[in-house]
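Scroll down for the structure; my scribbles are underneath it.
Every protein chain except one is present and positioned as in the full complex.
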Amino acid sequence: MPKPLYLHPDRLFPADPQTRAFARALYDQVKDLSIVSPHGHTDPAWFADNAPFGNATELLLIPDHYVFRMLYSQGVPLEAIGVGNPAVDPRAAWRLLAEHYHLFRGTPSRIWLDWVFAEAFGIDVRLDAETSDLYYDTITEKLGNDAFRPRALFERFGIEVIATTENPIDELKHHAAIRASGWGGKVVTAYRPDPVVDPEFEGFADNLDRFGELTGEDCRSWSGYLAAHRKRRAFFAQHGATSTDHGHPTASTANLTGDEAAALFQKVVAGRFTAVEAELFRAQMLTEMAAMSLDDGLVMQIHPGAFRNHNAGVFARFGRDKGADLPMRTDYVHALKPLLDRFGNEARLSVILFTLDESTYARELAPLAGHYPCLKLGPAWWFHDSPEGMRRFRRMTTETAGFYNTVGFNDDTRAFLSIPARHDVARRIDCGFLAELVMERRLEDWEAAELAVDLSYKLAKQAYRL
Amino acid sequence: MPKPLYLHPDRLFPADPQTRAFARALYDQVKDLSIVSPHGHTDPAWFADNAPFGNATELLLIPDHYVFRMLYSQGVPLEAIGVGNPAVDPRAAWRLLAEHYHLFRGTPSRIWLDWVFAEAFGIDVRLDAETSDLYYDTITEKLGNDAFRPRALFERFGIEVIATTENPIDELKHHAAIRASGWGGKVVTAYRPDPVVDPEFEGFADNLDRFGELTGEDCRSWSGYLAAHRKRRAFFAQHGATSTDHGHPTASTANLTGDEAAALFQKVVAGRFTAVEAELFRAQMLTEMAAMSLDDGLVMQIHPGAFRNHNAGVFARFGRDKGADLPMRTDYVHALKPLLDRFGNEARLSVILFTLDESTYARELAPLAGHYPCLKLGPAWWFHDSPEGMRRFRRMTTETAGFYNTVGFNDDTRAFLSIPARHDVARRIDCGFLAELVMERRLEDWEAAELAVDLSYKLAKQAYRL
Partner (left out) sequence: MPKPLYLHPDRLFPADPQTRAFARALYDQVKDLSIVSPHGHTDPAWFADNAPFGNATELLLIPDHYVFRMLYSQGVPLEAIGVGNPAVDPRAAWRLLAEHYHLFRGTPSRIWLDWVFAEAFGIDVRLDAETSDLYYDTITEKLGNDAFRPRALFERFGIEVIATTENPIDELKHHAAIRASGWGGKVVTAYRPDPVVDPEFEGFADNLDRFGELTGEDCRSWSGYLAAHRKRRAFFAQHGATSTDHGHPTASTANLTGDEAAALFQKVVAGRFTAVEAELFRAQMLTEMAAMSLDDGLVMQIHPGAFRNHNAGVFARFGRDKGADLPMRTDYVHALKPLLDRFGNEARLSVILFTLDESTYARELAPLAGHYPCLKLGPAWWFHDSPEGMRRFRRMTTETAGFYNTVGFNDDTRAFLSIPARHDVARRIDCGFLAELVMERRLEDWEAAELAVDLSYKLAKQAYRL
């Protein structure tokens, strides 16, 4: 007989009964607040076209690198679950997930997926080999209903605003289409210039060419290249962007003179640069982006510290974003100094820092954000976007940075259906943390109630200027 | 209507009722023990002159870099709160603190300040914009009473002994005056030679000159310079010092031959040295200080790992110690080896290690202190002197170093009025930790009772030889 699937209303709250009661009371005040999703990777085409999603496997398995990396780690071939393999039988691929679903015990993927199964699709039995077909059929059938089209889900999920992420040579046609459609959902873009900023990005030279075409600037000259960024940032802002995003290997910044920067850019354009020069160019560009943010008001996000495409074999066969990115030890205190020397005291500038290296929370990030007016801390990110990860974030940053140098939650996901689940986890964990502070009399109950709303909703809107 | 300010008697204890009851019982045994404050930065002039403190802003806001760094991080200009600005209206500056007091939710500054407000000044409403003037007036008026003069507070706080920190070219006049006054309060100094040991310290050359004048030694020769240290350490010991303190950027030590050290010193004296040589000189001087400690019995404290004056703009306008010091990743296992190769097995030597890099607690510091006879661990320091920080310290050091390779609590503060609050936090957190061990049957209750006294009082006296 299938095991029942039931989402307990007290899930993720602290065990102590009185603390749990505090947490529940706080959560009850915020659980129905609208979702502000200021950073993520959903596809704007979904909302532009409003076409139905495909089957369970296409929607929930193939695009989710959290899920297929775990299966792969236990010997399930990527092809077998459909990654890079359009010929896969989606029902058979789904069965592989079902048969291996015990691997996700204790992981956030399990929490998110169970929410999607139970809340989004109304399934009331657990996923395993026995229920695999039931799941596949139920999900795939529902996806054919209008109630499961992207815009309907957007509204059902209570999303007030969602940001996608595009690069400068994206024409933002989907965003334009969404606006032109008259649909009321607020979908904005964000400016992620890595493909034209990172000399080591695949296709960098071609990207520069396209960047020049789109902007009418000479992107082989330093001044033209900077002008192109300014134009394109303005174009993105017209499509709702309030932020930029930078996914560099490190947090290094630089503060070169104009001549030095121009000379470095010439090497980069010529394709004759060392790894050190590539890093220096990325570093200088963070500072240039900060300078532009001071002018145009775009909030700057820095997401450093991932060793991308670590698995050479997987990269060769399947390409980017296949669950083979790995965190690296990351320095901020030295790395950010050049940028901070120039703009650190500008209260109008807003730079949101993320990390994959939790050892920096208490040692570097909270002390930096607790001093510099331009710095704030993004939420626990990627591998750390999980109950334990979020708790460590609060425990290690709050005492030095406070709550108001953090920016609420963002889901950073391309798994659209999991967005409510992710915000729900964050709200539950934050309410649990606040309840613990109340229980230890480090906060008054009325302060915790205010903070619960701030962390769930207000801070994200303020920090991202949405 | 103002919100009530009330310090709950069970604050900071674990939530579980039985564990909380154990914690309360332990705490009741230690809460009234005298305060031993073996390391800190109070001003000996307070106790020498016993003049009244000024107004609320002068006493509690302007000198407290924990407080004004948080305000600054949220855009409040330092000038507006009186930092480097004698012309500030203190009442208006206080209002800025009051209006932004919610920023401190979840921080130790909030705990310390609320204790000062409630316990030291008897205020029973919370600080906010509405109560700002009430606070300012109440505090400022009370500071005019004899009961709020430094010596009266010293006695009221139950301080058995307090150590200040002076550099070798300080004449220790205030300490002499305290002794000469016949007042019974025990105020001792500590020898912090950074200004004559760190070639990169502001005014290093002038400091050396003054060092020579005070000691009658030729401080431009290596042997004279060492002799000057020996004389000055003896002078400090006469003024009660039982310890030295070293605030280097890293924990690096060196073990040069006499000739090598003398040659390096000549470069340093001549002002012709590289950054690497400056670091090597500081490293060698830690080993020289250890050698002198073996002779004169002064306990050695090493406080490494701060990137001082990180904010170039703030340093240029406001100078040192303006909340812009940041922790750095710190190595101990390699850094201390030269010193340990020479003196590591000397049980008579006592070196107390501190860190701003919590990743070293379990990885390096506890294993070092759990082996070398000369090493002990100082308490959670600076950014980590907080409830969560103290818990992490105990959880990550106890299993390898035990309790008896730690040295109790020290407050390390210049905020005199917060000293009882800081010791109270440490006692509560330690009692909570001990209660958890009892609850998990890792300790017997009578052992926890002994340890509570050890951690609150005895270990600090023993470790600092007070």
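First chain written, first letter: the chains are A and B, and each begins at residue 1.
The rule is short, and it goes like this: a residue touches a chain if its C-beta (ideal position, glycine included) is under 8 Å from a C-beta of that chain, and two chains touch if they have at least 3 such contacts.
Given the structure is predicted, the values throughout are model-derived calculations rather than measurements.
A.B. asks: Residues on chain B that touch the omitted chain in the whole complex?
C.D. replies: Touching the missing chain: residues 14, 16, 18-19, 331, 333-334, 337, 340-341, 344-345, 347, 359, 362-364, 366-373, 375, 395-396, 398-405, 436-437, 439-444, 446-447, 450-451.
A.B. asks: If you put the missing chain back, which residues of chain A would it touch?
C.D. replies: Its contact residues with the unshown chain are 3, 7-8, 10-13, 15-17, 69-70, 72-75, 102-108, 110-111, 126, 307, 310-314, 323-324, 326-329, 356-359, 383-384, 386-389.
Here is the rule we go by: only the chains that are shown with their structure count from here on.
A.B. asks: Centroid from C-alpha atoms only, then distance chain A to chain B, rounded to Å. What do you get?
C.D. replies: 40
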